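With one protein chain held back, the other chains of the complex are shown just where they sit.
Residue numbering begins at 1 within each chain, and the chains themselves are lettered A, B, C and D in the order written.
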Amino acid sequence: MDEILNGYVLQVVVFSCINIILSLSVYMTLCTGQMSLGNAGFMSVGAYTSAILTMQVGLPMPAAIVLGGIMATAVALVVGIPTTRLRGMYLAIATLGFGEVVRVLALNLKITNGALGLSGIPSMANTLGDLASDFLDVLDIDSQTGGQLLMCLVLIIVVVAILWFWHRLEESRIGRAFAAIKADEHAAELSGIPIVYYKMMSFLFSAFFAGVAGALFAHTANFISPTDFSWHKVVDALLYCVFGGSNVMWGSPLGAVILTVLPELLRDLAEYRDMLYGIMLVGLMAFRPDGILSYDVLKKLHRRRPARAVQETAKEGDR
Amino acid sequence: MLLELQHVVKRFGGVTASSDISFSVEEGQIYGIIGPNGAGKTTLFNLITGVYQVSEGDILFQGTSIEGKKPHEITSLGIARTFQNIRLFPQMTVLENCLVGCHTQLHSGIWSSVFHTKGQRQEERKAQRQAMDFLKFVGLDQDADTIASSLPYGKQRKLEIARAMSTHPKLLLLDEPAAGMNDSETAALGTLIRGLRDTYHVSILLIEHDMNLMMDLCDRLVVINFGKKLAEGTPTEIQNNPAVIEAYLGKEDEE
Amino acid sequence: MFFQQLINGLNLGSAYAVIAIGYTLVFGVLNIINMAHGEIFMFGAFIGLMLVTAAGANIFVALIGAMLGGAVLGFLLEYLALRPLRRRKVTHLAPLISTIGVSIFLESLALKIWGPQTQSFPPQFEGALMDVGLFKVSMIQIVGFGTAIVLMVLLTLLLDKTKIGKAVKATSENIETAGLLGINTSRIITFTVMLASSLGAAAGVLVGLSFNAIEPTMGMTMGFKGLAVLIMGGLGNIRGAMMGGFILGIAEVFSVAYGASSYRDAVAFGIIILILFFRPEGLFSKAGKGGRP
Amino acid sequence: GCGGSKDGDSNGKSAKIGFITAYTGPGAAYGQAMKEGVDLAVEEINKDPNTKVKIDLKTYDTKLDKTEAINATKKAIEQDKVLAIEGPMTTGEIMASGPIAQQDKVVCFTTGGTGPDVTNIGDYIFRNAIPGKLAIPQTVKKAQQKLGFKKVALLYSNNNDQMVGESKIYQQVFADDGIEVVDTETFADKDTDFSAQLTKIQAANPDVIAVAGLYQEGALIAKKAREMGMNQPIIGNNGFNSPEYIKQAGAAADGTMVATPWNPERQSEKAQNFRKAFVAKYGHEPDQFAAQAYDAMYIIHEAVEKSGTTTNRKKFRDALAQITNFEGATGVFSFDDHRDPSMDLDVLVIKDGKWTPLQ
Partner (left out) sequence: MLLELQNIVAGYGSIMALKGISLSVPEGSIVSLIGANGAGKSTTMKTIMGLVSPRDGEIRFKGEPLAGTKPYQVVHEGISLVPEGRQILQNMSVEENLYLGAYQRSDKEGIAADLKKVYDRFPRLEERKKQFGGTLSGGEQQMLAIGRAVMARPELLLLDEPSMGLAPIVVQEIFDVIKDINGSGTTILLVEQNAKKALQIADYAYVMETGHIVLQGKASEVAANPQVTAAYLGGKK
């Protein structure tokens, strides 16, 4: 028990969940065929907002996290007006540039404390542990492990809720509009779909969840500084998403979990770790260019175990 | 008057693709556009559906100007089209392609979509029923779950028509629907188009080079040449118009 | 000071430009962004450095050696990471990820081989400054600038005027059609990637010479800027890459000179976003490009 | 490699120590130096016949990434059950992973985190990294005595928390001493082009240039400045203190001043033995980062032996806090009551490519 449920494993689970949310946020824009890489910027907005709100305004953490997401959405509304007109790599680089602008602002603003960052951000695990201390005492779990355990549970619930949300959305008229825009913008527009509206919608959702992921990160790391949200972060998120399979929602969680856990398993390889990581990416793309999960795989699973299949993969993704 | 083009001019840089085109389509009509290649027929479709903006002139739909409107707005007003080069959503199933066409008919927002409210479910079921209707009409109901890109060419054309019909148009624009079909298939398509008009009371604006089909199907025809209107009239008038024969039809080489 | 800063900007800009040209070339034929280009640039710098320090070669030999090395890397990149993807119909994301994989691999390989320390060419290659009155400039800066211009002209000629250039364009647009026209597309692609990579390696040597800083992560930093320049100028457009490089270089330097140095990167990317706002396909995109509905 | 032989040796016991640093990624230059220092220390300790408790070292790489630092700390504490941790490397990392160690009551002994708030995290956080507030005033004062300058230009790395902190200390010191700051410019870690900033500084014509940065950028700044014909002395912070600085800047390094715990020319036995052993093992000169990491491991080892335990983390902490007048390669070392280092620093200046004391 101790071997599996120790703080280290729980920590990895926590980061996996945050990364799932982050890679889903990349996936959400890919859904409409937009490769937007501003997510590190939105993450940063969410993280700073939530940190400042809890530390300086004393807002309760859940409210602050949601507000972090909302703040990111608000920023996205402004940024989205010029950028969602762009296509392909132009959009990718412009949004990546937006992330850089946010980073430089965070480096220079007073409220973000520049490069020194914000420290002493309330920890989510501790807060949960304190809240449930009586209950944990009964179970004879110390409040720290308990707090972490609770945090994992909460995050898993959040992840499942987001997956459920997006899954339902994809099955609806809105999801069909997304898919149509991704397939052929022009034909979609002439089928009566207001493409700007839906592109913006997916962009805002993406920003919101990136903001939430950022806020969760802030309350996990307890310390944030602008370097945490550099463009590597979003490249990582893109890797998760494409690695797992960027054409299907379940790809993101799968990819995020694999690519979060794998480097931890490979720790002993020391400086060869990155080399192997690189080779693995090249190899996977050569053999499965659409990522691990693709339409066909899902369809096969679907056929073999109707209805169940999708949920199965979900669980795989969450673990 | 359902659709009215008033002195429409469209220029691309130096090229004038349409110059001073006027004609109008009445409700319930099958109206044909013919003309040599590059005459500016597809350009007219692009102008009507808002893909391009006119350089001069105006386009009225049901009496109001649709100039400056976005393509999706025009679609929701009731104009749908197919493309000269097929543009389906290749990875979606046949039914899904049609459901995309239903978009403007549906209204559920984010929350009702996520929580599958009763209204949303009813709406979805209705949309599916209607989409299946159209598929059945064009003869694709058996293929509803097939991925669109794996359909043979002829069926893809029909699916485009079904998708366009799913937007519940008052006016349907068909750009060379019979291209790549042989005579028998073309004849069947003619029956289908007439059936659409009769069953769904949709007016049709049709571009096609197959003269047998056009003469057979159209109530009225306009002939475009070098972006200008060359002639307009009933099929018989057009067929015997010497200018049209010279510019477009050519001398019949047989019989 | 204005002129001196302008020179500084042009110097930095020519570094950005030569890198962006390599990106553009590969994009021009494969329609993919080669994320490993920065690392090939870095390898080029190290190969040149090794030839000078370990083998005692003179700088021109080193430059040629680096270009050969770059070409070999380009070949391997194409053969191992891009060709397998081309056999299937894939989205543009797959090669992006695959080349990111290569870049991660190359960076950690360089760290393993050459260690993390910054290295530079021996002092005899550092030019002294020449005082031209309004400003001071070093030989290596002039060479860097000149190289950028010459490269641009040569490559533009190659692509616009020669048969091989037309084949490159055709391949980039539609590989199947190009094949039907009798073009050996595999060879064209390999050729282009090797050419771009050897140019990247040469750029590495030049930038290493002019900024005195060769280390394993240099490819990433420079590559990122090169990417920005690429977008600013318009994808697949050599003249655009060139002008984009100069604009970015000058913008960065002037943001330091007349604004606050701490906002340097924000100014640079702000400009890019602004440019894209007015010209969504970059500065030098041709109007009317692309098909029609 | 991890030193440390298995249990069952003559003295039987070994203590598991975690060492967290960034030996790949953007901080690799510094992380590898530290790793070399620590590996050498562990090797020496475990070979020494007088050693009572050996060190079983577990090394973790962070790639200079906060998430990795947190994971590594958690893994060391919870899974590998180390007695104490040396590291992580930078202020940013310890600010994120320090609270974890503090909460789990495991010592985190950093050799790189110079930021002002590091030891405020709690009583389990120690460091021998010289905080800027110790080093910079000494350098400036000595330099001021020697050169009597009036105008200074300040150049610092804006995306490096440590350097931003130190730039503030610079500004404080200059203000206190009545020195005019004629220009303040920033750059970013990994920048290679400093021409714009230096052109501006040249126009402002200060008497000295003060830099808060790491030696890689520092060397490029010095080189470019000299190339542009600027001959002002340069005051560096402790990030400069590496033989690599001289190697990379070449002749341009002359005239650079810095306050440091590590002086390769120091004539103490410890210092010279370390230097010799280091050069023998790695083939290059050690720098401050290697020396401090090396000393830190010895300090940890001494605390382990004094505490008489290889598992009780609390006892170990108390023993560590008691360390005074430890003599290491960097001189005589004690913790102050805030677990910060209290030690004498040498102010050095580079002359003819050598660090020499500034008299």
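In this text, a contact is a pair of C-beta atoms (placed from the backbone, for glycine too) under 8 Å apart; a residue touches a chain by one contact, two chains touch by 3 or more.
What you see is a predicted model; the values in this text were computed from it and never measured.
**Q** Would you list the chains present here that the left-out chain is in contact with?
**A** B, C
**Q** Could you tell which one of C:Gln5, C:Thr185, C:Ser198 or C:Ser261 touches the chain left off the display?
**A** Of these options, the touching residue for the absent chain is C:Thr185.
**Q** Thinking of the whole complex, not just what is shown, which of B:Leu60, B:Leu192 or B:Met211 touches the missing chain?
**A** If we include the chain that is not displayed, B:Met211 is the one touching it.
**Q** Spell out, residue by residue, where the missing chain touches subunit C.
**A** Residues in contact with the chain left out: 163, 166-167, 169-170, 173-174, 176-185, 288-292.
**Q** What subunit B residues would touch the chain not displayed?
**A** For subunit B, the residues touching the absent chain are 12, 15, 34-40, 42, 84-85, 150, 152-155, 176, 179-187, 209, 211-212, 247-250, 253.
Operating definition for what follows: only the chains that are shown with their structure count from here on.
**Q** Please work out the Cα centroid separation of subunit B and subunit C, and write it as a whole number of Å.
**A** Spacing between the chain centres: roughly 47 Å.
**Q** Measuring from the mean C-alpha position of subunit A to the mean C-alpha position of subunit D, what distance in angstrom results?
**A** 35
**Q** Any chance you could list the residues of subunit C touching two or more other chains?
**A** Counting only residues that touch two or more other chains, subunit C contributes 108, 111, 260, 262, 264-265, 293.
**Q** Subunit D: which residues touch two or more other chains?
**A** 24, 158
**Q** Subunit C touches which residues of subunit D in the complex?
**A** Listed in rising order, the residues are 24-26, 28-29, 31-32, 158, 185-188, 190-193, 195-197, 199-200, 203, 216, 219-220, 223-224, 227-229, 244, 247-248, 250-251.
**Q** Any idea which subunit C residues touch subunit D in the complex?
**A** Subunit C reaches subunit D through residues 1, 4-5, 8-9, 11-12, 15, 108, 111, 115-120, 123, 126, 128-129, 136, 138, 207, 211-213, 215-218, 221, 252-254, 256-257, 260-262, 264-265.
**Q** Touching subunit A in the complex: which residues of subunit D?
**A** Against subunit A, the touching part of subunit D is residues 23-24, 59-61, 63, 66-68, 70-72, 74-75, 77-79, 92, 95-96, 99, 103-104, 115, 117, 158-161, 163-165.
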